[in-house]
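Omission of a single protein chain aside, the complex is shown with its protein chains in their original locations.
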Amino acid sequence: MIDWGIIIKALAVLGGAGLLIAIVLLVASLKLSVHVDERETAVRAVLPGANCGACGFPGCDGYAAAVAAGKAPLSACVVGGPNVTRRIGEIMGQDASAAEPNVAFLICRGGRNEAASRFQYKGAADCRQAALLLGGPKACIYGCVGLGHCAKVCPFSAITMGDNGLPVIDERKCTGCGKCVKECPKQTLLLVPRSKLVVLACVSHDKGKAVKDVCKAGCIACNLCIKVCPAQALAMDKNLPVMDFERCVDCGICVHKCPTGSFIDRAPGRPKAVINPNCDGCQTCVKACQFKAIEGEPSKQHKVAADKCIGCGECRKVCPVAAIDMVGALGHSGKAL
Amino acid sequence: MTSQKPSRLSYLTSGIIKENPVLILMIGLCPTLATTTSARDALGMSAAASFVLIFSNVVVSLVRKFVQPSIRIPIFIIIISTFVTIIDYVLQAYQPSLYRVLGVFVPLIVVNCIILGRAEAFAYSHGVFDSFLDGLGNALGFTLALVILGSLREFFAVGTVFGKTLTPNWYRSAPMLFMIFPPGAFFLIGILKALAVKLKLGK
Partner (left out) sequence: MNLSKIFIGAFLVNNILLMRFIGLCSFFGVSTSLDTSVGMSAAVVFVTMLAAWVCWVLWHALLLPLGLEFLRTAVFILVIAGLVQFVEMFLKKYVRGLYSAMGIYLPLITTNCAILAITFLNVDYGFNLLQATIYALGVGGGYSLAIILFAAIRERLEDSPVSPSFRGYPIAFVGASLISLAFLGFANLFGISI
């Protein structure tokens, strides 16, 4: 006894439902289709595809969409660099100028040799977790934890942990994407322009003995750097000198004057001052040199002691007869020269 | 090592241990954890799912030449739901106590990742007999995993396996009830998976 009635009803309902859904989806796929700007696809094709987020947009797809919509600067892809910026400019039909490239830099010098430990940490090997435990195992609570979270998150494998327990950044691989800066729980990584030569490497807000007790290389807030800076580029804030990158001329005087060596000079080499026969012995340069590197009697040819000269160029600035030349490593003589 | 076309037999055997859907591939977990409170229920569940798996694999393979790639998923779902409806009513009629225990997990067989997965990955691109073997192999693997889990849970929590008492009185007066409850299921499958990894069963 086959109940044909129910079979027909079942077929009708199921068939009808299927047909209805199919029609609705078909109509929807036509009416709700989203038109994708072909420029967006073209821009996306020239992007590196690392999805690092340095541009500030959600991944390469997000940046391509924003560029095509005219809502993003053409030079935001730091990873792709000027090459990609130029190609994006070609696609969008606009002139694109690249932004100054940055590189990641560790602003802490407190490795195993310099900084003491408060306790032996036996937890998960992650900086963020160690930092949660009383500020980390390092005696200085501001400093780099040294467990390598930055190395783990770098999308370009530009960071490795050095023997001293501090991260070492390979500047050739670093693209300045800023991921490590964001991820560091202690904020001891900073993006600096590649052309910046002198950077303060300490983040401790303590001063004097409190710093000396915990780290040999920490800034003790002695204010000496502020006094010796010829460009007045340094100002004290919460026991740390803040550097005005616009004013700083990278002369390197603070690097040598700092008693704890808290400044780092990124220049591979510095020039030396040499005095030519134009010298009339006015002694102006002798007084100007902060390192007593120039010897000379009045009205006699002065001479620079090369071992004491740091190549800051202050003497050259003040010489009235243009008798001083800076020689060697001219590419790293800072903005002053 | 030269790669050879997998033999007919391997279609059957790979689903049992090497590519056991539950223990190695970790799919189809919902019914695995929910219905293994006793070995008998586990066997019942795996029998129902096996029925659907084998038959749907065969039917999908039979119609594969007529199904357009763009609408294959809805077609698979219709085929699978047909067999699920059949087993649903069969269990209601002939095994009402089992049906009450399995509850909502019988209709949920239709969204079981294993069945849809095998249809998509194998039956759609292989012949009928091979699909039958693949379905059978995966069904056996699924049954094996479920029965092991069910037996362990029943053993620790009640002291019996398939109703047969295997533990002394002093144990049964204070058993590991934890195993019957959800936390026990999660815990046990974690241990089993760790064991599978340690024994390199998936390699």
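Lettered A and B in written order, each chain numbered from 1.
The rule we apply is simple: a residue touches a chain if its C-beta (ideal position, glycine included) is under 8 Å from a C-beta of that chain, and two chains touch if they have at least 3 such contacts.
In this text the structure is predicted, and so the values were computed from the model without any measurement.
Participant: Among B:116, B:133, B:147 or B:161, single out the residue that touches the unshown chain.
Facilitator: Missing-chain contact among the listed residues: B:116.
Participant: Thinking of the whole complex, not just what is shown, which of B:57, B:81 or B:138 touches the missing chain?
Facilitator: B:81
Participant: Extract the touching residues of subunit B with respect to the undisplayed chain.
Facilitator: Its contact residues with the unshown chain are 26-30, 33-34, 73-74, 77-78, 81-82, 84-85, 88-89, 104, 107-108, 110-111, 113, 116, 178, 181-187, 189-191, 193-195, 197-198.
Participant: So which bits of subunit A touch the chain we can't see?
Facilitator: 6, 9-10, 13-14, 17-18, 21, 24-25, 28-29, 32-34, 58, 124-126, 128-129
Here is the rule we use: only the chains that are shown with their structure count from here on.
Participant: What whole-Å value do you get for the distance between subunit A and subunit B if each is reduced to the mean of its CA atoms?
Facilitator: Centre separation, subunit A to subunit B: 54 Å.
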